[in-house]
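Since the structure comes first, as structure tokens, the remarks are kept for the end.
A single protein chain has been removed from this complex, and every other one stays in its place.
And now, chain A:
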Amino acid sequence: MLDAGRTEETLLEVNNIEVIYNHVILVLKGVSLSVPKGGITALLGGNGAGKTTTLKAISNLLKSERGEVTKGSIRYRGERVQDLLPSDLVKMGVIQVMEGRHCFEHLTVEENLLTGAYTRGASKGEIDADLNMVYEYFPRLKERRKSQAGYTSGGEQQMVAIGRALMSRPETILLDEPSMGLAPQLVEQIFNIVKTLNEEEGYTFLLAEQNTNVALRFAHYGYILESGRVVMDGPAADLRENPDVKEFYLGMSDEGRKSFRDVRSYRRRKRWLS
């Protein structure tokens, strides 16, 4: 079992939430999950399953996109957080690294990192120490500290985005699709850093990822979303062995390859059952 880093304490509790965009589009139809302290929890599923929406509902970035949590509750350390501002959540220790990096293109790498410390009233000394800590995890960023973030590579931008989040001294990091658009080698590197941060510094991660294979290798626990619902959950090791997950998400099957048409009809029937 990969349960090593997990403790019993639950940090984040999402209870049966429903999210509606623009007052009409129902995106999440009752998602529940819990994130234990010190663990890496993965949120899996295909395009449009609702992974990003779930993360944004937690970090409260939904409101600026005209989305709204209409039912259910989100609690962090037992406290109801769904009416707070994103900046309040950052102060509480929950920060989101958005899908597609979202670096500040015209700011330098170092300035990008410094914006992460915006909500902290820390002294210059403390912030410099944290900068060095980030540079230790991402030596590449130190070399490029004076370049404009817009001119750095995709992998470097992902590092900037994660480093920027670290600068807020978070407890929980909501990491959205870190593998997006990166070469497999870089994906491996990024996930290894996530693992190190989790094991050595004790950061808690909630990770949304399409790349089920990588995510299940590094995570402790997984939830699988489909069309705005959690259809399956369990320890990552169990999910990896589950025949359905193998077939639908990992592309492996005991019966050899299937024609795409068969898979589709099988999937549909199965989805209603689960």
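In the analysis below, contacts are C-beta pairs under 8 Å (C-beta built on N, C-alpha and C of every residue); 3 or more make two chains touch, one makes a residue touch a chain; residues count from 1.
Just so we're on the same page, contacts and distances are computed from a predicted model.
Name of the non-displayed chain as stated in its UniProt record, restricted to "cytochrome-c oxidase", "ATP synthase gamma chain", "Monovalent cation/H+ antiporter subunit D" or "Amino acid/amide ABC transporter membrane protein 1, HAAT family": "Amino acid/amide ABC transporter membrane protein 1, HAAT family". Within the whole complex, the absent chain has one touching residue among A:His102, A:Arg145, A:Arg229 or A:Lys246, and that is A:His102. Residue A:Ser168 is the one among A:Thr54, A:Gln82 or A:Ser168 that touches the chain missing from this view. When the full complex is taken into account, the listed residue touching the unshown chain is A:Lys91, out of A:Lys37, A:Arg77 or A:Lys91.
On the side of chain A, touch with the chain left out of the figure occurs at residues 59, 61, 64-66, 85-87, 89-91, 95-98, 102-107, 111-112, 114-116, 118-119, 148, 150-151, 164-165, 168.
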